[in-house]
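In what follows, a single structure is set out as structure tokens and then discussed.
For this depiction, one protein chain was excluded, whereas all remaining protein chains were kept in their positions.
Chain lettering (A and B) follows the sequence in which the chains are written, and residue indices restart at 1 in each chain.
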Amino acid sequence: MIVLDPNGEKLNLMPLNVGPTHPATHHCIRLLAALDGETIVAGVSEIGYMHRGFEKMVERGTWQQVIPYTDRLNYCSAMMNNIAFCRAVENMFGVEIPERCKVLRVIVNELSRINDHFICVAAAFQDLGGTTPFMYAFNPREEIMCIWEKLTGARLTNSFARIGGLYRDTYDGFEREVLAALDSTEKALKDLHACLDRNRIFLDRTVGIGKISKEHAISHGWTGPCLRACGVASDLRKDEPYYDYETYDWEVVVGTQGDANDRLQVRLAEIEESVKIVRQALKRLTPGPVDIVDPRIRVPAHKLAYQDMEGLIGRFKSVYEGIRVPEGEYYSASECANGELGFTIVSDGSGHPYRIKVRSPSLNHVAAFSEIVEGLTLADSMATLPGLNMIAGELDR
Amino acid sequence: MESVEKTEKIAALLEEKFGAKRDAKARWDVAVVVAAEYLPNAVEFLKNDPDIRMDMLVDIAGIDYLTYPNHEGPRFAVSYAFKSTVNQGCRLRLKVLVGEDCPKVPTLTGFYDSADWLEREVYDQFGIVFTGHPDLRRLLNHVEFVGHPLRKDYPAQKRQWLSTNDFLLPELEKRLEKLGYRIVQRSKEVLPNDDEFLEGSIRE
Partner (left out) sequence: MGNVAEKPNIITTSLDFLVNWGRTNSLWPFPYGTACCAIEFMSTEVGRYDLSRIGSEYVRFTPRQSDVLLVAGTISYKQAPILKRMYEQMAEPRWVIAMGACASSGGFYDCYCTVPGIDHIIPVDVYIGGCPSRPEAFFDAMFDLQKKIKDESYMKQRAERVKEQLEMIKAKTAEAKAEAQEFAREKISLAKDFVVEKEQELVKKAQFWKE
């Protein structure tokens, strides 16, 4: 198309469609860019290619049946979503979970965060054409997956948290294996830093690319590592602490520039912090129950169901009718790998959720994408995209 | 806990200034119900007041009360969640009740950039129109979709096929015009001929 630019000069722009099958767009976002040579003059993006009706589906089941669906929101760190959802419902009940459960949830949370950040960084490199970091990043990830397998029975979509507790306690040798995984995480981090920190090609392609200012990012509703890369120290684990996060010794990682490189580096640094937290948490792990004792909220253990009447009735009722969450509306937010994962929950006091709206961090990040790539070259825009870490399941729900 | 006190204070201020009411349903956080016409003013106050500084619009959720037991009043509600990155831990929800016959709410795109897509999503899922929104299209569902799936009277399994994806070119033109460009000659793809349009499409 032929246009007149603001100075009155004639330009011949080429509209170019990128995605959703472009390898860097991961089948979930489509960008239509008006190109002047190689520079993107204007862009519009479209999402919704992976919309699978989370919010409609959960209205049909009971409260516990929501948990598997939350797994598939951000599937790179599935258990974090479980925990975020369970925490929201527990807050509505006003119950306090046992100490061991809290510590275990912290461990699981942070290991998932490590997993998620590794995938993000690995994918970013893959998209920039580097396969070696991809292999490095996946080694510790596979190790953590093995722990998941033993702990929860699944590799990716674990559904481990329950409302008022956890699916089960840990197995023998859990601590040892987690420590081993942490060691290899640190080794992989070292390898990754060796690959990236002084890599000319990588730096040239990411430093100063896809910048966004603090104010703009806040106005766009950015949260999590992407916002912290812009220099805003906002982390719900510190600001509105839960699960005693404030008592661990760790720091909020903050970037300076808000460019693509910062977003990846913040993620790598956050892995280090997570490793710290997990190490401390492992020390706090004392024996004790992981479930609260309240048959109206947490299903009684199998053992009890076979032995006494109360347990049997409790199990029967909560499976068939679902637990009854008190009537009301609530917005609860937790810090997940990508940022603030919020659940707006409307309960009508029955065994089924009346409405659950997910506030997904990715949506806000991606909404800004077409704006921040304006003025970049097409290749640079593809270097910007992976740093935003859009996860289709969370983006479109 | 000071943040809780602070939000209580903000809620009291809103009640005083904009005739807002505390939402009885919000039992675990602070939410106030404002009338739709006062919404922009209330939001402006929340955003710009030097003590409050709710500078982030976190979420917009539509709610359909059609099958809610013992519900009285308008059918829909839109719930806005705000938070402040300055006064950390400060959160507030605003709720606007919307009737079925005229589901209209003023847009917040002038205040927050995030309102753009969030409002489009609510429009897509519930059919609530945000007056003044620059580009109110569907966000998650496809262009040929009829109805609003998250309304309680939309059957969950009513599927709708899409024949082909939309072109997005008109939107690109709009965006170019917003950036100050003037279009002299439109790209010929804007008006595709029928054969091209249907190639690779699904028609049942």
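The working rule: a residue touches a chain if its C-beta (ideal position, glycine included) is under 8 Å from a C-beta of that chain, and two chains touch if they have at least 3 such contacts.
Here the structure is a predicted model, which is why all the values come from computation and not from measurement.
Trainee: Looking at the whole complex, which of A:Lys56, A:Arg87, A:Arg228 or A:Arg267 touches the chain that is not displayed?
Mentor: Only one listed residue reaches the unshown chain, and that is A:Lys56.
Trainee: Considering the complete complex, identify which of B:Ser3, B:Ser163 or B:Ser187 is in touch with the unshown chain.
Mentor: Selected residue, touching the omitted chain: B:Ser163.
Trainee: Tell me which of A:Met1, A:Cys28 or A:Leu166 is the one touching the absent chain.
Mentor: Of all options in A:Met1, A:Cys28 or A:Leu166, contact with the hidden chain holds for A:Cys28.
Trainee: With the missing chain put back, which residues of chain A would touch it? List them for me.
Mentor: So the residues of chain A touching the unseen chain are 20-23, 26-28, 48-53, 56-57, 68-69, 72, 75-76, 119, 122, 134-135, 138-139, 141-142, 145, 155-157, 392-393, 396.
Trainee: What does the interface between chain B and the hidden chain look like in terms of residue numbers?
Mentor: 140-142, 149, 154-165, 200-202
Please note the rule applied: only the chains that are shown with their structure count from here on.
Trainee: Report, in whole Å, the distance between the mean C-alpha point of chain A and the mean C-alpha point of chain B.
Mentor: That gives a centre separation of 23 Å.
Trainee: Contact residues on chain A for chain B in the complex?
Mentor: 1-6, 10-11, 13, 15, 17, 30, 32, 34, 41-44, 46-48, 51, 53, 55-57, 59-60, 91-92, 94, 216, 218-221, 223, 232, 234, 239-240, 326-333, 340, 342, 344, 346, 348-350, 354-355, 357, 359, 363-364, 367-368, 370, 374, 396-397
Trainee: Could you pull out which chain B residues touch chain A in their complex?
Mentor: Residue list for chain B touching chain A: 3, 23, 25-29, 31, 55-59, 61-64, 68-69, 79, 81, 83, 85, 88-89, 91, 93, 112-114, 116-118, 121, 125, 138-142, 149-150, 156, 166, 168-169, 171-173, 175-176, 179-187, 189.
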